[in-house]
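Quick one: this structure, given as structure tokens, is what I'll be asking you about.
Yeah, one chain of the complex is gone here, protein chain that is, but the others are all in their spots.
To keep things simple, chains are lettered A, B, C, D and E as they appear, and every chain counts its residues starting from 1.
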């Protein structure tokens, strides 16, 4: 993982930024799909009802909290695994 | 967003064409999955039955009509939203 | 489709390798999702139970056998279709 | 849809920004097709033509999906600014 | 699978065309795995080996999926030419 020149590092950073935008768009898209699917089932009107917008808003909050929580867990688990792998490799 | 040079415009057009091909392939793939899933459930034969091909054919027609209809709606909604955003920005 | 220069062939090979890595990652990701979804439903513990790891392991084996089998079928069907298309085109 | 507000964009950045914008739109479109087809279409496919009911349902679903997309986008921008959404990625 | 019929393709275009062709095939393969696994496999995973019934089901599902893929592809080319499919994107 180490030993990148500054130019390589810059190239990598650019790609990672692109990846993050893409990643964010996927997460956002899944969130829209999920919350719409869970909250909207009435097609007698073409405007979201108060009940539907309320449900969507709560769904978004819950999804964000979920993502933040799973992000923390993931980081912890990943750090633990990486440490373990480096230990194995250095033997 | 405006103010592209001809060279930039050409580059953009090429990318958009690529995107369209990709988009088409996704839509096509989803269509195959959907229509196969909805229409084929009998695996006592390895050839599609008349009932199955009929169902698939109707499913394709309906999916295409659906896509055309949603494409129109989407374009209308998008145009309305863009106009609204430009109004907000020009204030 | 034939008639690539060696440089073109090399470029193509590189892209195909990239594609294969990507493809493998998708297949692997789907496998994890499927086997986890099918085998893990108890969240009273944060460690996989023996029953769960057993189920996951059998799921992985079955999925691999399935993929190998479908890979063979796919290759056969694809070869048959390509031969048929080439026959049509050469007419 | 997402304003980035860069100072002086290069050629590549301008093209990427437009491409991205269009990608967001295209993805939203294909998600709408997926979601609204699932919500509105009779899956038996006994008929090849859309029924009146299905057609109306699709129109309303499209409008609601668009609205939902916008309110979620707005909400994320507000909450994201406050909470730092996406920091875990 | 999709003939484009360009007059004199450049290097980049030739490579892109082949790549695309292979992508279509690879995607179809991975979709087949997904769809046929869902249709044919017993999801309890009490056994790690494919049963005879599952194996036969997979073979037939593969053949039917391939056939469906082809007839849909043909139908889209015909109807697409007539109706301008995909124009909304």
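Observations, loosely collected:
What we mean here is this: a contact is a pair of C-beta atoms (placed from the backbone, for glycine too) under 8 Å apart; a residue touches a chain by one contact, two chains touch by 3 or more.
Computed from a prediction, not measured in an experiment: that's the story for all the values here.
Residue-level contact of chain C with the missing chain is found at 18, 20-21, 23-25, 27-29, 31-33, 35-37, 39-41, 43-48, 52-53, 56-57, 60-61, 64, 67-68, 70-72, 74-75.
Although one chain is not displayed, its contacts with chain A can still be listed: residues 1, 3-5, 7-8, 11-12, 15-16, 19, 23, 26-27, 30, 34-35, 38-39, 55-59, 61-63, 65-67, 69-71, 73-74, 77-78, 81.
As a working rule, only the chains that are shown with their structure count from here on.
Listed here as common contacts of chain C and chain E: no chain. Repeated interface: C-E and one of B-E, B-D or A-D share more than half of their contact pairs by residue number, and that pair is B-D. Distance from the centre of chain A peaks at E, each centre being the average of the chain's Cα atoms. Look at where the CA atoms of chain C average out and do the same for chain D: the two points lie 29 Å apart.
Centroids built from CA atoms put chain E at 17 Å from chain B.
In chain A, there is no position where the chain touches two or more neighbouring chains simultaneously. Among the residues of chain E, those touching two or more other chains are numbered 23, 28, 34, 59, 63, 88-89.
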